[in-house]
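First the structure, which I've put down as structure tokens, then a few questions once you've had a look.
A single protein chain has been omitted from the complex, and every remaining protein chain is retained in its original position.
Letters A, B and C mark the chains as written, and numbering starts fresh at 1 in each.
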Amino acid sequence: MYQELKQRVLAANLQLPKYGLVTFTWGNVSEIDRENGVIAIKPSGVEYDVMSENDIVIVDLEGNRVEGDLNPSSDTATHIELYKAFPNIGGIVHTHSRNATIWAQAGKDIPALGTTHADYFYGDVPCTRQLTHDEITTDYEKNTGLVIIEEFTKRHIDPQAMPGAIIAGHAPFTWGKDGSDAVHNAVVMEEVAAMATATRSISPEAAIQPELLDKHYNRKHGKDSYYGQK
Amino acid sequence: MYQELKQRVLAANLQLPKYGLVTFTWGNVSEIDRENGVIAIKPSGVEYDVMSENDIVIVDLEGNRVEGDLNPSSDTATHIELYKAFPNIGGIVHTHSRNATIWAQAGKDIPALGTTHADYFYGDVPCTRQLTHDEITTDYEKNTGLVIIEEFTKRHIDPQAMPGAIIAGHAPFTWGKDGSDAVHNAVVMEEVAAMATATRSISPEAAIQPELLDKHYNRKHGKDSYYGQK
Amino acid sequence: MYQELKQRVLAANLQLPKYGLVTFTWGNVSEIDRENGVIAIKPSGVEYDVMSENDIVIVDLEGNRVEGDLNPSSDTATHIELYKAFPNIGGIVHTHSRNATIWAQAGKDIPALGTTHADYFYGDVPCTRQLTHDEITTDYEKNTGLVIIEEFTKRHIDPQAMPGAIIAGHAPFTWGKDGSDAVHNAVVMEEVAAMATATRSISPEAAIQPELLDKHYNRKHGKDSYYGQK
Partner (left out) sequence: MYQELKQRVLAANLQLPKYGLVTFTWGNVSEIDRENGVIAIKPSGVEYDVMSENDIVIVDLEGNRVEGDLNPSSDTATHIELYKAFPNIGGIVHTHSRNATIWAQAGKDIPALGTTHADYFYGDVPCTRQLTHDEITTDYEKNTGLVIIEEFTKRHIDPQAMPGAIIAGHAPFTWGKDGSDAVHNAVVMEEVAAMATATRSISPEAAIQPELLDKHYNRKHGKDSYYGQK
């Protein structure tokens, strides 16, 4: 029934090693079918080079397995919370990609320092607060989603203009209109994170001009965009 | 009519991913045909691995499309200003290559620290001033070209002895006698930018001796050069 | 007699260049057959691309060669001490992989800064003390094993929850249930070491929350683990 969805989610998962975003099995992509209320997601701990279409697991929005023989990603509950809170996103990626993870470990936003960043992320990529002891010991993966949502709510951030976040002490999540778009944003976050680390090493006070952030973001997004082919 | 030009510009664009200078579509190469007053340039937002010769767009020096069905690079106006101001250059490259972009984000010249740099760039690679609010909101891409030209005029820099610049908060441009030569200089700028970042991390006060800069630049360029085969 | 063991050890050794952990011959993998009291190990100074199954050397726990024409790795005595002291490990890896070696050269533990680290190493990866003059001049490789063991004893570290260590001024060792598992841990140590260096450059005081370390380690290890397929 969900063959096409599984095919797309498999393809998106295979982009993770292709773009150098994962070591071993440290990453997962999901995509939601909002009409049918199900999510297709990578199985837990399965190597990318042996994964096949039918290994992709279908779960409902309560996390119950609807199709598939394998356990879904242990991060499934995080994906579900994000899909529920952000109604316009269609795909989610989680990785431990090196440079984005560095900022997560530092517990700091990935600062917007130039147009490369502004082309995709409208402002600093938010780093969540640390989870509390209770949030870690009970429903950890669900709470990981909730602290992302809390950060977006508290800072009044639009998840479509900011397609990703990093979790303090952990690693990044990105999203997009589908799984493949979410992978695209994961590649970009990794690149701008690497640039940010090195930029700050030669200029600790570097920051983008607000008008340049506006210009580049709006050049590629929204009704007045003029980048690319229409 | 411009088939050979398009072929060369396609080939030069394909060198960008080959040399690791681009992520996705973040770069473009153009070449000018000064006799006919036209420029061949990459189409906007098209992936390198599907680009064909006839996707290359021909525009005149007012930016009007002369040949091709696709929109030209959104950076076309920057290329045009540079071709108009620098009459001896034949090709231009724009990328967001990681290490050169770092210096642009830091708003600092890429300092000349050794002979690798001196072999190609006769002095620090200039970083422009930030664009003003008005320059960003109106004719942004054209103004990007103009601030580069302003910097070369103000500092009395010869664009043939300094085949590139970085834009504050943005990224590098390089040029050369044709598109392929401009790509060559983009590779070099990326390499010397990486070396400069790391050099300064172990020696913040490092700088090249002026006589060594002269020696290496003139060993490869101008009437007394003796590098390579004649 | 030990053909299958040699085959496995050859395969594990060939993973070292595949994962980019070695330059030239700078690494070795061994595996123990505890029933027969022998170790299979890489021959000393032999290039990976010409190594064959029968080049793998079989030695007993006193270091005497039991099978094979070549000299075993010069680090064999270190492997032997670790197998004797840590009865539950089945394979050992030694490399000079760049990022783990950096922390060894700095004489500092690789700090646990995030969940990537916590998924595999239950705490900071210990760096041994420096060897004394006498330990270096006499039985150097044996003493290298002994200072690792000393560190684990002194700090009450369980070698199964901490599958690796770094030697001050030298380089890393990792272990696992077999040779291939030890290589897996060597890849992880290299990755988390790289992340730690960069994290500390943007946040010198970064550290993981103890409860997050617990959570991630126990999510993947022990009786309450729920990562992967069962």
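Here, a contact is a pair of C-beta atoms (placed from the backbone, for glycine too) under 8 Å apart; a residue touches a chain by one contact, two chains touch by 3 or more.
Owing to the predicted nature of the structure, the values given are computational and were not obtained by experimental measurement.
Peer 1: The complex has one chain that is not drawn here; which of the drawn chains does it touch?
Peer 2: Across all of the complex, the chain we cannot see touches B, C.
Peer 1: Out of B:His94, B:His170 or B:His184, which residue would touch the omitted chain in the full complex?
Peer 2: In the complete complex, the chain left out is touched by residue B:His184.
Peer 1: Applying the definition given at the start, please give the residues of chain C touching the unseen chain.
Peer 2: 23-24, 26, 43-46, 70-71, 74, 96, 98-99, 101-108, 130-131, 133, 136-137, 140, 169-171, 197, 200-201
Peer 1: Mind pulling the chain B residues that touch the left-out chain?
Peer 2: Touching the missing chain: residues 113-116, 184, 187-188, 191, 194-196, 198-199, 201-203, 206, 208-209, 211-212, 215, 219, 226-230.
Going forward, only the chains that are shown with their structure count from here on.
Peer 1: Starting from the defined contact criterion, work out which chains touch chain A and chain C both, please.
Peer 2: Joint contacts: the list comes back empty.
Peer 1: With a Cα-based fit, what is the angle in degrees between chain B and its identical partner chain C, given to the nearest 5?
Peer 2: 180
Peer 1: Using Cα averages as centroids, what's the distance between chain A and chain B in whole Å?
Peer 2: 33
Peer 1: Rounded to the nearest whole Å, what is the centre-to-centre distance of chain B and chain C, using the mean of the C-alpha atoms as each centre?
Peer 2: The separation of the two C-alpha centroids amounts to 46 Å.
Peer 1: Two or more other chains touching the same residue: where does that happen in chain C?
Peer 2: none
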